[in-house]
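The block underneath contains the structure these notes are about, expressed in structure tokens.
After this line comes subunit A, so read on.
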Amino acid sequence: MSMEFANFPYLTAILLSCVVGLLVILFIPDERKMLIKWVSLVFSGITMVLSIYLFFAYDKTQGGLQFVERVLWVKSLGIYYFNGADGFNLPMLMLTGIVLFTGVLTMWELETRVKEFFAFTFLLVAGVFGVFMSMDLFFIFVWYDVSLFPMYPLIAIWGSTRKEYGAMKLTLYLLAGSALILPGILYLFVNSGLNTFDIVALMQPGTFTPFQQKFAFILLYLGFGILAGVWPFHTWSPVGHVAAPTSVSMIHAGVLMKLGAFGVLRVAIFLCPEGWQYWAQLMAVLATCGIVYGAFVGLAQTDLKYVIGYSSVSHMGIVGLGLATVTVDGLNGAVFQMFAHGVMTALLFSSVGYIYDKTHTKMIPELGGMSRTMPVASGYFIVAALAGIGVPCLASFWAELLVFISAFKTYPIRGALAICGLVVSALFMLRVVQRTFYGEKREEFDHLPDVSFGLGIPRMILVAVIVFFGLFPSVMLDVIQVASIPFINGLP
Partner candidate 1 sequence: MKLWILFIPELYCLLMGVVFFGLAMVARPNPRRDYFVALLLASAGVVVALASIKLEGTLFFEAYRVDLFSQVFKVMLAMGFFLVICFCTELNGIEERHHPEFYLFLTTCTLAMMLLVSSVELLTIYVALELSSYSLYILVPLRRGHGIDVEAGIKYLMVGATSSAVMLFGLSFIFGVTHTTYVVDIINVLPSVISSPAAIVGLLLVLCGFFFKLAVFPFHFWAPDVYQGAANQVTAYIASASKVAAVAIIMRMVSLVGGDSKYLVHVLVTLSIASMTLGNLVAIVQKDMKRLLAYSSISHAGYVLIGILSMSQTGYASAIFYALAYLVMNLCCFLVVIKVAQDGSDLKIAQLAGLHRRSPILAMALMLAVFGLAGIPPTIGFTGKFLVFAAAMEKGYITLVIIAMINATISLYYYILVVKAAYLMEPDVEQPRLAVSIPTKLLTGALVTLMVVFGVFPHYLLEVARAAARMLLQV
Partner candidate 2 sequence: MNSLTTYLFIAALLFSLGIFGVFQRRSLIGMLIAIELMLNAASINFMAFNRFLAPDPIVGQIYTLFIMGIAAAEAAIALSIIVALFRRLRSINIERAQELRG
């Protein structure tokens, strides 16, 4: 068994801290709620610290794959437990660490069935970490499914409106996606003739004929696209978000939808570059539809979580457009947008979750004048909403700028349409902010407490991250750049 370990296996350490956290929680009796919460906080803290350390310890000059861990797993099929960190998955790892830590903090007041909740959450996040860090097709698919099936119990047990329907629909829809991914992966494995699932080996040019690349790409793109919320397959995400409890929808919208887009990047685009160039036109059309469509439908919603659901569809459309442009800027913008949108949606959902917990209603007509009753909580929502609109000096502005520059260069009409979509998204986000936060104070919400300092910490961290990467975008872009330039130049 060939074993290559960098000095200290950070990536496996992240995975282990999730799994060990899960096991420790399982052995704590159900009554000790606070102990469970503290244990999960400690372990999620470890993952966050590790992922942030990795992000800054990455040697930009050397570039390529670092912190490599590679263990032969199944010799006959050439499956390796092969983890690596490059410019693309470092921001994603950091995003997952941050969203997990803040998610655990947001659910500090949970009382029902605490043990199972945090157990399933850790299983979910272990799956997500696994997908981001693994460079082996088999393990990407294994971790992909591991991250999907805990969604069902999490939504079905602790969810809110129409939770059974939402949970069932979401889980089935996403696993139907995997019904397309597995044939794609197997098709690549079989046709490569190398009898290995290792992406780096399969990536060498010339392993697949152009037709094979085109066929495998469309399978993988649709499979992962369903999770990424690509336009026609997006209907599960608003339903799922509305039904899910706060921290689950935070992790789900914040991280899981990026899993789909990252899957497209890591598997479909890495292994089938010609397929990518061939299908780029379709991707651009679907992405533009997603942006404009998501914005317009968001305009007509009355439920707060539905609005955010559709805004995530619209923003994931921007990621799709970035990927569709087959340029360095597009790629940089797409990965940066994945990170920025992840943090922003997490903040949006955490504030909506807080409002829902206190007022027990998510209907915009019923809410009003929240800025008066709970100024700090609404402050967080407004910052996130402004980031959503793409106000400068907040993280997602730079991402959208890069994506639109490259989109306008390669697809002028679609680029222009997507940019006009911005106006509509500004309109519907401000409409929501105005209806729920401004206006006269409502008496029935008069007595509600504002966000305590304890509950404020996660939201402050998220705001700080958005503003930091808004003011200093080059910190993030240099890391992504190190991976995207060699990749794009290496294209046939």
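The candidates came about this way: all candidates are chains of the complex that A comes from, given by their letters.
Note that contacts are C-beta pairs under 8 Å (C-beta built on N, C-alpha and C of every residue); 3 or more make two chains touch, one makes a residue touch a chain; residues count from 1.
Predicted model only: the values in this text are computed from it and were never measured.
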| item | value |
| --- | --- |
| Touching candidate for subunit A, same complex, options 1 or 2 | 1 |
| Contacting residues of subunit A [partner candidate 1, same complex] | 73-77, 116, 138, 141-146, 149, 152-153, 156-157, 164, 168, 171-172, 175-176, 178-180, 182-183, 186-187, 189-190 |
